[in-house]
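Selected chains only, in their assembly positions.
Order of writing sets the labels: A and B. Residues in every chain begin at 1.
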Amino acid sequence: MANSKYEYVKKFEMEDKLPACNWIVVRIDGHKFHRFSDDHDFDKPNDENALNLMNSCAVSMVEQFSDIVFAYGVSDEYSFIWKETSQFYDRRASKILSLSVSYFTSMYAIKWKDFFPHKDLKDPPCFDGRIVLYPRVKIVRDYLSWRQVDCHINNQYNTCFWMLVKSGKSKKDAQELLKGTLAKDKNELLFRQFGINYDKLPDIFKKGSCVYKDTVEETLKPDDGGNTVKRQRRRVIVGHFNIIEDRFWNEHPNILKED
Amino acid sequence: MANSKYEYVKKFEMEDKLPACNWIVVRIDGHKFHRFSDDHDFDKPNDENALNLMNSCAVSMVEQFSDIVFAYGVSDEYSFIWKETSQFYDRRASKILSLSVSYFTSMYAIKWKDFFPHKDLKDPPCFDGRIVLYPRVKIVRDYLSWRQVDCHINNQYNTCFWMLVKSGKSKKDAQELLKGTLAKDKNELLFRQFGINYDKLPDIFKKGSCVYKDTVEETLKPDDGGNTVKRQRRRVIVGHFNIIEDRFWNEHPNILKED
C-alpha cells in the first residue's frame, strides 16, 4: 500500500510564518470560565487560589518556552510576550499558538489539586488563544497598559458589585446602582458603605500579575565553612507591579529591548 | 484611569476567518511524545491504554463540538473534520485551533487516571495543532486515506522493529535489518521469526480509530411492563474501519456530504 497517491493533500497546508521583527503576543483566555468559576465555587470578586493557579501555570510557561520574555495575567486571562527575534518553530503561528494553549491547559489541569486540594475538577478547564503582533516596544507597552487598566476598571467594578450583592442587594439592583458611576464614586461607595479602602486591597487584585525571568545574585555558604560564594542565577519572578508607568521598565531594561 | 488611549492596540488584531465552503481539518499531534511515552513506560509498538485514552478524548471532542463530523486517530495524532458549513466562532482560525487543542489536552490530563490508574503523570501532556482546509469531499477522503496508509506503514514497521528489539537485537541492528524491506518482507519476517500473522493483529493497531456520531435505534422497555418503544438516538461511535475503500462511506453517506 503506497502512500504517494494521497500525498498531494499536503499541498493544502498553508504557510503561516509570522513576519520578522515583531513582538509576538499570545493571549490566552478562559473559555466559559463564568460557568467554570461558578461550578467550582470561586470566591468573588477574586479567588486568590484561582489567581495563584493561573500564575503558577504562567511560571511553567516562562520556564518551558525560553523565548517568552514577559507574561501578564488578570482574572482568567494571560498574555505572553515572545521576543521579537524568536525563531521558535520558524515563527509558525499555529505551532506557537497551539503549543502555548496546550501547555497552559495541561498545567492548569495538573496543578489544580495543588491549589484546590479539597475540590475535584468538575469540568475540563479550557482556554482559547490568539496571536497579535506588535512591531515596536512602545506598542507592546501600550498593550500591557491596556490590559492593566482593564484589570483596574474591572476589579473596582467587581469589588463594588459583589460587596453590594453580599450585603443583600440583588444582582440586578447592584448593576443599576453602579451604572454610570465614576472611579471616585466607586471608591467612596466602598469606603462609606463597607469601610473598605480600595487602595489597601491586595495588589494581585488591583494590578494583576507579572511573570518574567530575572537575574538574581545568590550568596552560597559552603557546608565546609569555607568562604561564601556569590553567583548569578536566572529566576522566574512573580510580582504585582505598575507596568503602566516607566519605573518598572527602567528598572528592567532587558525585558523589552529592540534588537 | 481611562483605557481609551491604549485601545488602539486592538487594531493590530488581524482577521483570520477561514474561507467558506471548505472542510476544516484540525490535526492534533503529541508534542515530544517519544519522550512522554518513554517516561510513562508505554507498551511498544502500541500501548492499548494510551490509544484508548486518545480515543476517549476524541469522543469528548465530538460530543463537545457539534460541528465535528468525523475524527480519525493513530498513535499520538488525531484529525478532526469540521463540516464545511461550520459557523463556529464565525470560522475564526485561532478560535477553532486553540479551543480544539485546549479541550483535547484538558481531557487527556483529566482522563489519564481512568486509563493509567497506577501511573502518575510525570510530564504535562502537550499537543500541537494545525488547520488545513479541503474544498472537496474527495480530497477530505484522500486526506483520511493518507493518514490511514501512514498508520499501516508505521505500524508494520514498528511491529517488526520492536519484535526484533525484544528478541535481543540492538535498536541499530533492527533498523539496519529493516532498511529497504517491502511490506511482504516484513510480514514474512513476522511470521517466520516470531509466528505472528500480521493480518490477525488488532484492527486498532492496523487501521487506527474512527470516531463519529451515528443514529442508532434503541428499544426501550418501560418499567411498568407496557409496550416496548423504539426511538432514534445520536450516539458517538468508535470503530476501526477501512476508510480508504468506499464501503464505509457508502454505508455512512451523511458524514461527508457536500452542501
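What we mean here is this: a contact is a pair of C-beta atoms (placed from the backbone, for glycine too) under 8 Å apart; a residue touches a chain by one contact, two chains touch by 3 or more.
All of these numbers come straight from a predicted model, not from anything done at the bench.
Asker: Beyond the 2 copies placed here, what is the full number of copies in the complex?
Answerer: Oligomeric count for the entire complex in this file: 4 copies.
The definition used in the following text is that only the chains that are shown with their structure count from here on.
Asker: For chain A versus chain B, what separation do you get between their C-alpha means, in angstrom?
Answerer: 31
Asker: For chain A, which residues are in contact with chain B within the complex?
Answerer: 1-3, 6-10, 12-14, 28, 31, 60, 94-95, 97-99, 101-110, 121, 124-134, 139, 142-143, 145-146, 149-150, 152-153, 183
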